[in-house]
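Of the protein chains in this complex, all but one are displayed in their positions.
Right after this comes subunit A.
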Amino acid sequence: PLAGFGSLMQDVLWCFSQVKGTIDIGVTEADIISTVEFNHTGELLATGDKGGRVVIFQREQESKNQPHRRGEYNVYSTFQSHEPEFDYLKSLEIEEKINKIRWLPQQNAAYFLLSTNDKTVKLWKVSERDKRPEGYNLKDEDGRLRDPSMITMLRVPVLRPMDLMVEATPRRVFANAHTYHINSISVNSDYETYMSADDLRINLWNFEITNQSFNIVDIKPANMEELTEVITAAEFHPHHCNTFVYSSSKGTIRLCDMRTSALCDRHAKFFEEPEDPSNRSFFSEIISSISDVKFSHSGRYIMTRDYLTVKVWDLNMENRPIETYQVHDYLRSKLCSLYENDCIFDKFECVWNGSDSVIMTGSYNNFFRMFDRNTKRDVTLEASRENSKPRAILKPRKVCVGGKRRKDEISVDSLDFSKKILHTAWHPSENIIAVAATNNLYIFQDKVN
């Protein structure tokens, strides 16, 4: 059902569907979710966490017997993707935290995804096994070898059904190509290549080749003392396999065409909005740093997230975004405190819905925000256990900025800054969203009207 396409946000009532994760008061750091991603059909939902684990959920087939259990997501596979490593040469510990997961489009029965930590990208194959061979001649059912002299007749092994087993195997390991911390991976629309981006460089890989990659962007200055900006995110165009964008800590986006030269240091387009001098502060550079960049599904727009806003850019207009949405502007007067407690460095992601009509991003206090690009309306919702009754409709939340606080509003000073929604995902074609709140994954769906 393509209920999501074309529907206006105000027509959608978001309901709680599921929550995954424990309710413990104390959160184990390893359980903190660090990335969330639907696959191309929305059948699978993957999460990565700080402990280096990947958990994949699969949507149940809808059944006529239980229509209210519309496509619940249940655990499909869990595996340890990355382990902590130690770089002895540099005396550095390499965190196992999964920074990003990206799915490959499905081409056969198996599923493939890329997962990356700070240094190493891995290609995982997730496949099902529901049959096994039985009736070997040289070994019995337990696997013990039989004495050949005791065998009196031969038989042909047959495949018999077994309980479904989902196994994940690492098919490729792309290592030793990044000096700095990897922040992004992106699969190309040719499905043969992908790129990985760190603070200063972007590399292009072929899925089949692990011992070399092409460096396509290098912004490292000859003298590191001249460094003024780093790469913060990168993504391939959804349709044009020669085009990609990368964002910087200075709030700029560069679009590059790989056909022009091998090293794409010269951009084809440069997107930058002039700074508003009246907003100048100690922290202007920090809050203008872009934390995420995403192409629209159509490929006509890019969306960027900086600390306080989400912006939509038209690829044909470089001098300013076409839309700017305030996520939590009430924090502008709190930047000093947010700098002290490091919250100002939080990297929020942003996502498009399937029809590119609504965009979503997270905030603090487990709030997340949606903006309808057509009606210009926005809504703030909360991922919390209190609103977690099955099919309970989420009530819009409001932050009171000053003056009288209404009954249902929450004041800025009461916000819990330890509860941050950094990672969200939107189903490619339906109104189903996954919201990561620290160690819990919330799944919300629209109410079936």
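Here, contacts are C-beta pairs under 8 Å (C-beta built on N, C-alpha and C of every residue); 3 or more make two chains touch, one makes a residue touch a chain; residues count from 1.
By our rule, contacts and distances are computed from a predicted model.
Participant: Given that one chain of this complex has been left out, which of "Exostosin-2", "IER5L protein", "Notchless protein homolog 1" or "Fructose-bisphosphate aldolase" is its protein name according to UniProt?
Facilitator: From the choices "Exostosin-2", "IER5L protein", "Notchless protein homolog 1" or "Fructose-bisphosphate aldolase", the unshown chain carries the UniProt name "IER5L protein".
Participant: Which one, A:F79, A:F214 or A:F417, makes contact with the chain that was left out?
Facilitator: Hidden-chain contact among the options goes to A:F417.
Participant: Who touches the missing chain here, A:E72, A:E128 or A:E229?
Facilitator: Per the contact definition at the top, the residue touching the missing chain is A:E229.
Participant: For the chain that's not shown, point to the residue among A:V27, A:A110, A:I286 or A:A392 touching it.
Facilitator: A:I286
Participant: What does the interface between subunit A and the hidden chain look like in terms of residue numbers?
Facilitator: Spelled out for subunit A, the touching residues are 90-95, 97, 118, 179-181, 183, 199-200, 220, 222-230, 232, 249, 279-286, 289, 332-343, 345, 364, 413-418.
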